[in-house]
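In this view, the complex is presented without one of its protein chains, the others remaining in place.
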Amino acid sequence: MPRSRDRARAALMRIGGIAASVVLVLWGAATLAFLAFRIIPGDAVDVLLGPQAQVSEAVKDGIRAELGFDRPVLEQYAAFLARLARGDLGESYQLRLPVTEVIGRQLGSTLQLTGLALVIAIVLALASVLLVRGRTARAVAGGVELVVLSSPVFWTGLLLLSVFSFQLGWFPVSGARDPAAVVLPAITLALPVAALLSQVLRDGVETAEREPFLLTVRARGASPLRESTHHTLRHASVGGATLAAYLVGSLLGGAVLVETVFARPGIGRVTLTAITDRDLPVVTGVILLSALVFVVVNTIADLVVPLLDPRLARATPALGPRTEVPA
Amino acid sequence: MSTEIRSTLVRRRSAPGGTARRVALIAAAVVLLALGFAALAPGLLATHDPLLTDVRQALQAPSAQHWFGTDQSGRDVYSRVVFGAGRSIGIGLLATGLALVVGVAIGSLAAVAPRPVDAAAMRVIDVLLAFPEFLLALLVVAVLGPGATNVAVAVTLAALPVYVRLARTRTRALSSTEYAEAARIVGVPRPVVHVTHVLPGVLASASVLATIGIGTSILAAAGLSFLGLGPTEPTPEWGLMLSSGRNLLVQAPWVAVFPGLAITATVVAVSIVGRILRARSEERGA
Amino acid sequence: SGTDEGSSSDSELVWAIEGANLSAGHMDPQTSQLDVSAMVQRAVLDSLVFQGADGSFTPWLAESWDVEDGGATYTFRLRQGVTFHDGSPFDAAAVKANFDRIVDPETASAQAAAMLGGDLYAGTDVVDENTVRVRFSQPYAPFLQAASTALLGFYSPKVIETSADQLKAGGPDVTVGTGPYVLSSYTPDQEIVYTANEDYSWGPDGGGAPRVKTLRVEILPEASVRLGVLSSGEADVVTNLPPNLVSQVPADDTVNAIEYPGLPYSLYLNEKYGVFADQKVRQAFSRAIDVDTAVQEIFFGQYPRAWSILGATTPGYDASLEGSWPFDPAAANALLDEAGWTGRDADGIRTKDGQRLTARWIAWTPVPDDRAALANALQSDLRAVGFDLQREVLEPGAYNEQYGPKTFDLTDWGFSGVDADLLRSHLATDGFQNASQVSDPALDALLEQGAATTDPAARADIYAQVQQWNAQHVAIVPLYSPALITAVRPDVTGLSFDLYGRPLFATANLG
Partner (left out) sequence: MSGIRVRGLRIAGADGEIVRGLDLDVAAWECVALVGESGTGKSLTARSLLGLLPRGLTAAAETMEIDGVDVRGFGERQWRTLRGRRVALVSQDALVSLDPLRRIGAEVAEPLRIHAPSVRGAALRDRVRDALTRVALPEPDLRARQYPHELSGGLRQRALIASAVAARPAVLIADEPTTALDATVQARVLDLLRSVADEGVAVVLITHDLAAVRRIADRVVILHEGAVVETGPTAAVMAAPRDPHTRTLVAAAAAAPLRRAPRTDAPLLSAEGLTKRFGDRVAVDGVSFEVRRGRTLAVVGESGSGKTTLARMIVGVAEADAGTLRVDGRAWSPRAARGAARRRIQLVQQNPWGALDPRWSVGRTLREAVAVTGAPRSQRRALVTDLLREVGLSPAFATRRPAQLSGGQRQRVAIARALAVGPELLVLDEPVSALDATVRARILDRLLDLQHERDLAMVFVTHDLDVVRGIADDVLVMQDGRVVEAGPVARIFAEPRHPFTRELLDAAASAPSGPGTTA
């Protein structure tokens, strides 16, 4: 009986720890974004009004007052956090729309792209890890992966676009409505992630293959397939899972480039436009969104990893993001 | 791709046979040598003035005269690739070097600092690590504004957290190694142990990571240039060249293909060398 | 897309445009100076009068009009039974609400306010429900032309009252006009969907509801992608094609390239700052650059080079300037020598009293590749005469930081408009786009006179003088006259184009 109470308390502490880390990272990201507002060169109101604004100083002062720029910094900070706590990210300077709406509108398209890319990446990585066997074949695969990883994603995208859309015409060039149009961008985005994932997985598999327990497995008469699916891949996926947040993050980062190359709408384009237009509320929104994605994925990874590797069940504290890579 | 993760891929991976490893190393060395040459003395390798514009010569296919063809302004793509090496690789080197020095300083100080200071520093680093390097660099540019210098700063800042974290963990790990403890037990003063036993190890790990980080930084900088946030025309810079070739892919693919190849070759070469160094250092340190 | 479905009621036409700036607060032609704003919102915004391809004016929302006081008062009798998409009636009060909004300083209108006469605008009076009078403080001839553009088109007064500040961002229930199409959905940087206004019966030539029921505007900033969607049939009409891609448009598509009227793409030399204060330097600048070759090669012969600050298709164009300032490095060198720039530094750049002959060009991102190439060509031509031209490509915020206080040597743009009066905003002392900082009382007088004159011949004469003034003075160096290049797939019929080459979809059909 005391045991189950202990377990309940441990679970509560764990949940508390997770919540604390989520809040902490979001707060940190929000603070960084807030500071960014302050360090930004140039008058925020000028930036806000955009090019060619012929506005008198009086009007500008009015806007300053409206946005609270005339109050002490700490007060602004408190107000900023209070608004965030209410889920209010403010209004885009350029679009004059709530930031939540600006991001919300584009989120679907990016989710579609990154989701598909993630699936493709996982399938490619698993295929390469499971099907490529033998030292030479693995070395060749490793080489190909290295080249993919070393190529700028926008370049890969341009080459794919040029070959498969412009010249062969296999895929539509663009259009958010044609489902096939997402294929090429998703592949582009998936390639480096697949290369990275399969390197990590293969490394994990090779490490596991060097483990003494594999001799036992073989001595039981297990086939190579069973060896992979029941043993080595699971070991490797521990490494893969700890990378999850990183992979998702690099999908988001890559989305900026891929959406540009393929002229796709999405968060990446919103980010880029917000950057060139200095639309800081939107930039803040994107920062918070990435931070949120990061903590969520990390938390999931934190919860999944002990399921994959029971040895880690007690060892990992929930607090703090895990970007430590498998040792 | 993150430097941190890129570097783990080398763990204990014995390259397929010594010969293949040697061939890869030699190829990488040749590429790096050529690049170093191009970066330091581009005039010796280039065949044309990289800025020389002659619109009558625009979009010529590769030929004996123009090895990589010409771009829309009639400039020699080969010479621009050569002249671009300095800037494109320079950003990677500079950003990585700065990140390494600053990161090791912060990280090893944090490791020996009082608990609360260390904890606070690590929280900040955790938040920064929340973003993949490219996204982080992008956000830094968002704050500082576009431009070549800001891109360098952004890439440096983006790379920094990895080194801080590495330096901190390594400092901690190395100060609690048995040999560091043994030195203290023998009677060597704590600070001396830190400088003689701990710091060299931290620097060694960080340098190995840095050889890999250069590639990451080059890619990030090229990505920012591609988005038009970095250096501007007519500067020869690979990301920018690729960007201006992107609407000519069908008509004049060479304008975009060669700068892209240059980036890939550079990053592959740097990664190979980095991986081999890392594998060596692990073999030694094991 | 719906290209195969003929003209059935669910027919859909896909129109691909560049449109990257729309999301940056440029959805409202009443405030935006960008062509793209007027181009897309023409579907929603009707005008008082219609200007035909021949330049003549015909009734649209105004059934008839009188010009009084030598052009200082315009009285319009409005068509009855016109309603906005939100059901409110179009009447004299609506006209007044729109015009008053445009000139309101709070609105911060860039171009529409100038077209409405700027300081000359004296007010709009509601004579009765269907009669409206627009007054100017002095005769203002370009008004009818201005009134025919989407920039002076009409939003529902309800919108102006309740959500005027959202018009820049635009969207359904905000961008509400009387036009043939209703803006039914807008995803920034992605697409604008217009749905046919089935009640529409007040088209310029008695046109009714459009036959194409859905007009889907795809925003595709990458030129190669726009060409791609045309080739693959994903789009029916593609606008903003760069000249270098024209040769790759599928053979059975029609390419429509109408030269923009107005001020050609030009360089504005800031004569109150740095080396361009000296007229000889400005003249030398214009003679040192080989515009002919650069424009011919870079734009594949698709765009003509410009000789004057009005395009060849703009009323009032002075053809006598053609060939008057040819490429002549020798002349340029002589002028620079005369101006005292006789020294040379190690790089071969001219110097005077230890100062280098250098000028800084600020440009606004994103710069199309062909313009970048043109800039490169100019830079290298100038270098040949010892003139160092530096170019900075800036994002809008940074650009404005320099544009505001005019701390640059030169900048660039083209400006389309059918009426030569647009020169006023570029050359008058208080012109809002006077990047050259020209300040010449004689010229100001000439420009005012031009605005006040209604007689075409007299106006042409006045603007010829303005053009010659510039040829001599070199405040603006015109380079080439771009065209709006639109490719249309064969199954699109009935498409017409306005004077700017913008497609008009009200009469289009598919099938």
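All chains are identified by letter, namely A, B and C, in their written order; residue positions are counted from 1 within each chain.
Basically, contacts are C-beta pairs under 8 Å (C-beta built on N, C-alpha and C of every residue); 3 or more make two chains touch, one makes a residue touch a chain.
All figures in this text were calculated on a predicted structure; none of them were measured in a lab.
The shown chains contacted by the absent chain are A, B, with contact judged over the whole complex.
Check A:81, A:130, A:217 or A:297 against the missing chain and you find that the one touching it is A:217. Residue in contact with the omitted chain (choice from B:27, B:109, B:124 or B:204): B:204.
Counting the whole complex, the residues of subunit B in touch with the unshown chain are 177-188, 196-197, 200-201, 204, 283-286.
Summarising the interface, subunit A meets the missing chain with residues 211-213, 215-223, 226, 230-231, 234-235, 238, 308-311.
The definition used in the following text is that only the chains that are shown with their structure count from here on.
Looking at which of A-B and A-C shares more C-beta pairs in contact, the answer is the pair A-B. Of all the chains, the one whose CA centre sits at the greatest distance from that of subunit A is C. Centroid to centroid, with C-alpha atoms defining each point, subunit B and subunit C lie 44 Å apart.
Distance between chain centres (mean CA atoms), subunit A to subunit B: 21 Å.
Centroids of subunit A and subunit C (each the mean of its C-alpha atoms) stand 41 Å apart. Residues of subunit C in contact with two or more other chains: 222, 224, 365, 395, 397-398.
Among the residues of subunit B, those in touch with two or more other chains are 145-146, 228, 246, 249-250. Within the complex formed with subunit C, the subunit A residues making contact are 42, 46-47, 49-56, 59, 92, 94-97, 102, 105-106, 109, 161, 165-166, 169, 172-176, 178, 260-263, 265, 269-270, 273, 276-278.
Considering their complex, residues 23-25, 33, 105-106, 108, 110, 165-166, 168-169, 171, 187-191, 218-222, 224-225, 228-229, 231-232, 234, 364-365, 395-401, 403-404, 432 of subunit C touch subunit A. Residues 24-25, 28-29, 32, 36, 39-41, 135-136, 138-139, 146-147, 149-155, 158-159, 161-162, 166-167, 192, 196, 199-200, 203, 206-207, 210, 239, 243, 246, 249-250, 252-254, 256-257, 260-261, 271-272, 274-276, 278, 283, 286-287, 290-291, 294-295, 320-321, 323-326 of subunit A are the ones that touch subunit B when the two sit in their complex.
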